[in-house]
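Just one protein chain is left out here, and the rest sit where they should.
On to subunit A.
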Amino acid sequence: MSRIRNTVSLMLASSGLALVCLFAGCGEGENGGEVTPATRRIILLTNGNSPYWDAFATGAKQAEEKLDVGKGGLQVVIDRGNFSPQTQIDKLRQYQGATDIVGVAICVSDPKNQALVNQLVSLSESGVKLITVDSDIDRENEKARTARFGYLGTDNFEAGQELGKAAKALRPDGAKFATFVGVKSASNAQERIGGFQDGAGENFVQLESMGDQGQADTAKKNVRDSLDRHDDLNTLVGIWSYNTPAIVDIVSDLGIREKTTVVGFDADPPSIAAMEKGNLDAMLVQDPYQMGFEGVRLLTALINDNQADIKEIFPNYGKPDGDIHETGLKVVVPSEESPIKADLFSEGTTFLTLEQFKEWLAEYNLTGS
């Protein structure tokens, strides 16, 4: 009896798989069919989940509203990764299997990852409009570069350089510094750290770089451990948005603010509060709001073939690097008394005091950037 039951079980399991196999075999060629679902989706896929992307989502949703995207049957959806290329690959494959997804903006988690690049190319070839935001593909890879229409965001190396210049102004005689980040192997992490070293100069000596895999509690532990290990560590650099508040908390706990320089990327609400209290020396702020807003505008224009909007965003399209749209950088300092001055930075970088920056946030109804 049990033998019969086992055989039946095997047959049932096999038939389950066979059923799906049958679908696989019989459906060839159907992909070319015209599909016009009532609502078509534009997906904005982040590399991970952090408050940084909240401003991005706000920008995207405001664009959806202000540009009346829904009128053309389009819907904007924010989808968040978990800092792993595999999640992005999985999601891209999912998008390709859907019939209502017509545009994708992606923050590429690892531009060197060939599987991810292949998936981007495959998605683009399936007819989905594709752009990159915040983190681009490897621009040397021609296949990947042409798969995505263009890039909206900042140059992470240049952003690192600007923050490095700010740190150098705070410690003109040099410093011993450590960097704190979620995933050390992430390209934006490496570019920012490299840029920071370049901007700060050779008198800045990196003692270590710590990764926390996106865990906020580990981020704090890393700062404490680094300070324990290195008595001469005097400059702490937050590379991802949540790293700066983690640094501020530990420096405050240990009561070493007077002898420690704290600088970091992005302007999470806790970072803004820390700067108000005098616990943070400089923030290098990108403009995720603009990336979200322009991302939706560009994808809508590509889907609807609105050449005027496309031309406005990429006036030099077709020329070298004409497929890159810089969304700008901001250096934020506590006040005019800061030793960091506007003339240190590149022309495209906006220099703001905290008060000015808060006014800018209020203008766009943002709590952070």
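Just so it is clear, contacts are C-beta pairs under 8 Å (C-beta built on N, C-alpha and C of every residue); 3 or more make two chains touch, one makes a residue touch a chain; residues count from 1.
Everything that follows uses one rule, which is that contacts and distances are computed from a predicted model.
Participant: For the chain that is missing from this picture, which UniProt protein name fits: "Protein-arginine kinase", "Sulfate adenylyltransferase subunit 2", "Ribose transport system permease protein RbsC" or "Tryptophan synthase alpha chain"?
Facilitator: In UniProt, the chain that is not shown appears as "Ribose transport system permease protein RbsC".
Participant: Any idea which of A:Lys112, A:Arg229 or A:Lys277 touches the chain not displayed?
Facilitator: Only one of A:Lys112, A:Arg229 or A:Lys277 touches the chain omitted from view, namely A:Lys112.
Participant: From the list A:Gln62, A:Gln86 or A:Ser252, pick the residue that touches the absent chain.
Facilitator: With A:Gln62, A:Gln86 or A:Ser252 as choices, the missing chain is touched by A:Gln86.
Participant: Could you tell me which of A:Ser50, A:Gln96 or A:Asn243 touches the chain that is not displayed?
Facilitator: Here the residue in touch with the unshown chain is A:Gln96.
Participant: For the chain that's not shown, point to the residue among A:Thr146, A:Gln213 or A:Ser346 touching it.
Facilitator: With A:Thr146, A:Gln213 or A:Ser346 as choices, the missing chain is touched by A:Gln213.
Participant: Touching the hidden chain in the full complex, which residues of subunit A are there? Just list them.
Facilitator: Its contact residues with the unshown chain are 2-3, 5-6, 8-10, 12-13, 15-17, 20-31, 33, 35, 37, 39, 41, 75, 77-80, 83-86, 89-91, 93-94, 96-100, 110, 112-116, 118, 183-185, 211, 213.
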